[in-house]
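What follows is one structure encoded as C-alpha cells, with my remarks underneath.
Some chains have been omitted; the remaining ones sit where they do in the full complex.
Read from first to last, the chains carry the letters A, B and C; within each, the first residue is number 1.
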Amino acid sequence: MIENWELFLFPYNQAAKEWKVKLRGIRDEFQQLDEHSPIEFVTSRIKSIDSIKEKIKRRNIAPDRLTEDMEDICGLRIMCPFLDDIHEVVNILRRRNDIDIVSERDYVNNEKESGYRSYHIIFRYPLQLIDGQRDILVEIQIRTLAMNFWATLEHSLNYKHPNAFPAEVHQRLQAASETAFKLDEEMSKIRNELVKDAEKDQSKGEEK
Amino acid sequence: MIENWELFLFPYNQAAKEWKVKLRGIRDEFQQLDEHSPIEFVTSRIKSIDSIKEKIKRRNIAPDRLTEDMEDICGLRIMCPFLDDIHEVVNILRRRNDIDIVSERDYVNNEKESGYRSYHIIFRYPLQLIDGQRDILVEIQIRTLAMNFWATLEHSLNYKHPNAFPAEVHQRLQAASETAFKLDEEMSKIRNELVKDAEKDQSKGEEK
Amino acid sequence: MIENWELFLFPYNQAAKEWKVKLRGIRDEFQQLDEHSPIEFVTSRIKSIDSIKEKIKRRNIAPDRLTEDMEDICGLRIMCPFLDDIHEVVNILRRRNDIDIVSERDYVNNEKESGYRSYHIIFRYPLQLIDGQRDILVEIQIRTLAMNFWATLEHSLNYKHPNAFPAEVHQRLQAASETAFKLDEEMSKIRNELVKDAEKDQSKGEEK
C-alpha cells in the first residue's frame, strides 16, 4: 500500500492551504464591499492516516482507487451566519472556473439519521505540482453556526465514547439538532422581517 | 486628540497578535496531550477608529484617560464547545504569570438585557516595545459555540439595522438566546451522563 | 480616477495571498521529497497607492489602462540559494497550467545600470471573484540570496536618500553588485566540484 504517507498527503495538504486562502478571500471581498458576508469563518483538516486506513478497511477500497474513491481526504468547512447564506455560498462556488464540481449532497434539508446537517460539495481541483498538474478531490462542508455548534459537540461526544450512543441519548441529540435548526429558521425570519420593515420605512420616507 | 491613529493602535495590534498565538497554544497543548480541549477556536479584533471615537463621545472619556478607561480596544474571543469549558478556560487564565487580571464579569449566568451571554476578563499585559515596557489592557470574551451563534447573528442584525429593535423583535431575540442556552445545558447533561455511563461500565469491568 | 483605492487593490491583495501559498508549496514539495529546494523563501508586496500614483504620472498612464499597463501592482519575490536555482524556478513556473506568461526579462545576465540583478516574469492569473473571473497581472522577481542582499540594501539607501546617488557612490554600488555576483558564481563552482567529487567517489566505489 502507501509507503510514505507524508508524501502521499502532501498534495492534499497543499490543496487545503490554497483553498483556505481562496475561501477566506470570498469573505474578505464581501467585507471590502461593506456587504453582509455569507461566510463567517473557514477551517480545514486533512484526514488522519488512521482514519484513512480505517475507511479503506470499512469500505474495502482498492489501494489504486484510493485517490478516486476517498473523496474527503482534503476537507474544508465554511461556517455561515444565516440559513440563506448556505445557498449563496453554493452559488458562488458553482460560478468558479477553477474547479469541476463532482457531486453535491444536501444534508441541510435532508439531515442524516444522527441529526447531522450540512451542505456537501465535492469537486476536482487541478493542483499544480513541480512535475505538472494533479487533479485532487476536495470536499467542502457548508453549514450554519448553529449546525456547526451541534456537529462539533456531537463529534466531541462521539470521539470520547466511540461506541454507538444509547437509544435515549441518540434521540436527545436528534432533538437538540432539531431545536438548533428551528433557531436558524427563527433568526432568518427575524432578519427578513427587519429587512421588510426597513423597506417600508424607506418607501414611506419617499412618499412624503 | 490622537493625531496618528495607526501609531496609537500599533501596541493593541501587537498585543492581539501575541495573545492569539498564546491562546491557540492552550488548545494545541490539550490536543497534544490527546485531551478534550476547552477551546474550540480563537479570534481577535481591534476596535475600529470610528467605534473608539463614538465611545469617547458617548462615555465622555478624557483623551489622556483613553488607554486606561477604554478596556476593549484590544479584544480576543475564545469559543468553547461545552458550558463547563468556560470555567476551565477562566481558571487557566487566572493561573498565568504573564498577566494581571483587572476585572471579571459573568454575563453567562447574568445575561445582559439583550440576551447576550459571555464571560469577560480584562487584564493588564506588559507588552515589550522598542523603547521599553508598555502595559496594555486586553479584554477576553469567553463563550460557548451556541452563545457565539446568537451573538454573531444579533450583531449582524444590529449592524444592518442600527436603530433599536422593535419590542417584538427584542423579545424574540431574548427567547432565541434562552433557547440557545437551554441547548448548551442539554448538551452538557448528555455529556455528563455519557461520562457516568462510561465510569459505570469501567467499574463493572473491574468488578469481574 | 480610482475612487476607492482599497477596493481597487482588493484583487491584487487576494492574488498575492494565493500566490504566496502556491510558491511556498513548491519549496515544501522539494523538502517533502528530501531534495534541494531551489526556493529559499518567498515574499510579497502590493504597490503602495503613492507609488502607483507617482508611476501613473511618470509614465503618463491612462486611468482605463491602469490594470493593463501597470504590471507590478501585485509583486512576489522568490529568493534562491544558488545561481542555477533561478533557472529551475523559471522552468517550474513555465510548466504551470494556472497562468499565462506575458513576458520574461533576464536582469540576471543583463543587469540594470544600477547593478540590479533579478529574473522577472509577468503573467496573467485568472482570479476568481464573487461575480466571476478577473484576469490579474502578477510580477514575480526571482533572485539569489546574494542579489537580494544587494537589492535590499540599495533600496534602503535609495529610500532614505531619494535623490540620485553621487557618481562615486553609484560606482561603488555597481562594484558591490559585481562582487556579490562573483560570490554567487564562486559558490556555484564549489557546489559543482563537490558534486563531481562525490560522483567520482561513487564510481570508484563501484569499480572495486
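Note that a residue touches a chain if its C-beta (ideal position, glycine included) is under 8 Å from a C-beta of that chain, and two chains touch if they have at least 3 such contacts.
What you see is a predicted model, and the numbers here were worked out from it, not measured in a lab.
Of the identical protein chains in this complex, 3 are displayed in place, while the full assembly in this structure file contains 4 copies of the same sequence.
As a working rule, only the chains that are shown with their structure count from here on.
With chains as nodes and touching pairs as edges, the resulting graph is an open line. Put simply, subunit A has to spin 180° for its C-alpha atoms to lie on subunit C, with the angle rounded to a multiple of 5. The chain occupying the central position, as judged from C-alpha centroids, is A. Distance between chain centres (mean CA atoms), subunit B to subunit C: 42 Å. Subunit A and subunit C have Cα centroids separated by 36 Å. For the pair subunit A and subunit B, the distance between mean C-alpha positions equals 25 Å. Annotation for subunit C: no residues touch 2 or more other chains.
Of all residues in subunit A, those touching subunit B in their complex are 36, 40-41, 43, 81-82, 144-146, 148-149, 152-153, 156-157, 160-161, 165-166, 169, 172-173, 176, 179-180, 182-183, 186-187, 190-191, 193-195, 197-198. If you check the complex, the residues on subunit A that touch subunit C are 6-7, 10, 14, 17-18, 21-22, 25-26, 28-30, 32-33, 92, 95-98, 126, 128-133.
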